[in-house]
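Missing here is one protein chain; the remaining ones are kept as they sit in the complex.
Let's look at chain A:
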Amino acid sequence: MKFCTVKQYFDDENNNNVTNGIATTVIPLPNKHLKIKANNKEMEQYEQELLRNVMPQELTKLILAANYLNFKEALDFFCRTVANAIQNKSVDYVRKFFGLESDFEPGEEEKLCKEFAWSFEGVDED
């Protein structure tokens, strides 16, 4: 049933450019999941290996693909990967990671900084 949406995805013109690289990463996941379902450690290792070859920017596209194809496990895995990548990092790091810029009003950011001062201990150096 999962694979009906895959065909639709391929047929969808807008996604053609993104398809190849993403498809090769996303598609094999469900089978691999079934095989390694019982053994969490093996799955973790597989996930780590996958990650090594994937750039952070690509992760966004992978998440969109997994969501479109309704692959819950893949979506969970990719979202967790992004969450782990920004864990314990500074606000600037997170901005750079996502290519975002601060769009706060001048006073706003300071106010938030004060409110959440408690959350800044134990953060990695950039």
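In the analysis below, contacts are C-beta pairs under 8 Å (C-beta built on N, C-alpha and C of every residue); 3 or more make two chains touch, one makes a residue touch a chain; residues count from 1.
FYI, contacts and distances are computed from a predicted model.
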Among "F-box domain-containing protein", "Coatomer subunit zeta", "V-type proton ATPase subunit" or "Pescadillo homolog", the omitted chain is listed in UniProt as "F-box domain-containing protein"
Contacts from chain A to the absent chain lie at residues 60-61, 63-64, 67, 75-76, 79-80, 82-83, 86-88, 90-91, 94-95, 98-104, 109, 112-113, 115-123
